[in-house]
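Every protein chain except one is present and positioned as in the full complex.
Right, chain A next:
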Amino acid sequence: MSSPEQWTHPEPREGPAATAAAPSAEQVIAGLRATSEGGPELVQLLTPEGERVENPEFDRYVADVTAEDLRSLYRDMVLVRRADREANALQRQGQLGIWVPLLGQEAAQIGAGRALRDTDMVFPSYREHGVAWCRGISPKEILGIFRGTDHGSWDSNAKRFHPYTIVIGNQVLNAAGYAMGQRFEGKVGDGDSEATMVFFGDGATSQGDVHEGFVWAAVYDAPLVFFCQNNQWAISEPTERQSRLPLYQRARGYGFPGIRVDGNDVLATLAVSRWALDECRHGNGPVLIEAFTYRMDAHTTTDDPTRYRHSDELEAWKLKDPIERVRVNLVRHEHADQDFFDSVQADADALAADMREFCFNMPEPPVEQMFNHVYAEASPFVDAQRDEYLAYHANFAGGEH
């Protein structure tokens, strides 16, 4: 059994605790977790220069990743970046009211998203367009939020991807509850079990709901991966304004493992996410992952980062680009040729063109939409308000407003 010291600075060891120690349900419930977690402070498998570096703790989690898989991860990242840039442009052209860019966070989101199984549940914040992509949600389905036609049009039950949550940190408690439910239903205990992953940012870690989510998930042994994308900036406030301690180290205070991964390294993020989910499936959750990354664009299209951060910081992070390091690796090992890169670019452009076409043609929402789903069951008051307003509205039909 590991000591609490190991939860944040573990020794390399054989096998994940989940399979090596195979704790019984009773042991887990008693809090007798046997956890192992990885390596140096920042887990990295692909350097910014595209070099594959060995990691005795986490290599095994990506040992099955073939060249084709790596090409697929590359393609995911290029496509979500292209979709992100298209949406940003659509906002600039007045087609969207606002956009929340993910630029720079592609590896963190694709790495985490591709570690998930269909049976897992995901609770996003509002920047997780890349994770949405991995859940089979088209960027088109996200546009309505930012065009103002809806609050999210995907089927969150079918896709197992909860609606975007805009109030900072709320979703962390909702995810803790969902994961508690997975445990109560006996869906935890072996490699076939379910897990939940919740996404939030460095700023959210100051919210009470995130603290409470840590407490609840811990005391109920919930199979929950806390995936914190530390993109260094909460609008204009640097991470130093949120914490004295590296964020992943907070986990120790709650009694579960915390780990920092290079969030610009899709392979490392995939490996660490698979490890964390595996721990959760085996009853050793929760786990905190801090994906160390950088918000390359503004907080949203309303923001102006030139007021609060230096451009040389941005330039330094450009050298750690999540997509470029995979491209270099693929080229160096001759796992991809120019035709491949051209075809990915063509796919990306087609995706963007489709988004654009879709955005231009999105219908206005019907007036009754706002009344119709306030309650699951009848509400005579809201129904009467709707009928009255629709009758009023009909007075203007065909005339001047």
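For this structure, a couple of remarks:
Convention: a contact is a pair of C-beta atoms (placed from the backbone, for glycine too) under 8 Å apart; a residue touches a chain by one contact, two chains touch by 3 or more; residues count from 1.
We take it that contacts and distances are computed from a predicted model.
When the listed names "Amino acid/amide ABC transporter membrane protein 1, HAAT family", "NADH-quinone oxidoreductase subunit K", "Pyruvate dehydrogenase E1 component subunit beta" or "Nodulation protein E" are checked against UniProt, the chain not shown comes out as "Pyruvate dehydrogenase E1 component subunit beta". The omitted chain makes contact with just one of the residues A:G213, A:P257 or A:P322: A:G213. Among A:I235, A:A353, A:V374 or A:L390, the one in contact with the hidden chain is A:V374.
Per the touch definition above, the residue from A:R82, A:R114, A:H129 or A:H162 contacting the chain not shown is A:H162. One chain is missing from the display, and on chain A it is touched by residues 123, 150-153, 155-157, 162-163, 165, 167, 170, 172-182, 184-185, 208-209, 212-213, 215-216, 219, 369-370, 372-377, 379-382.
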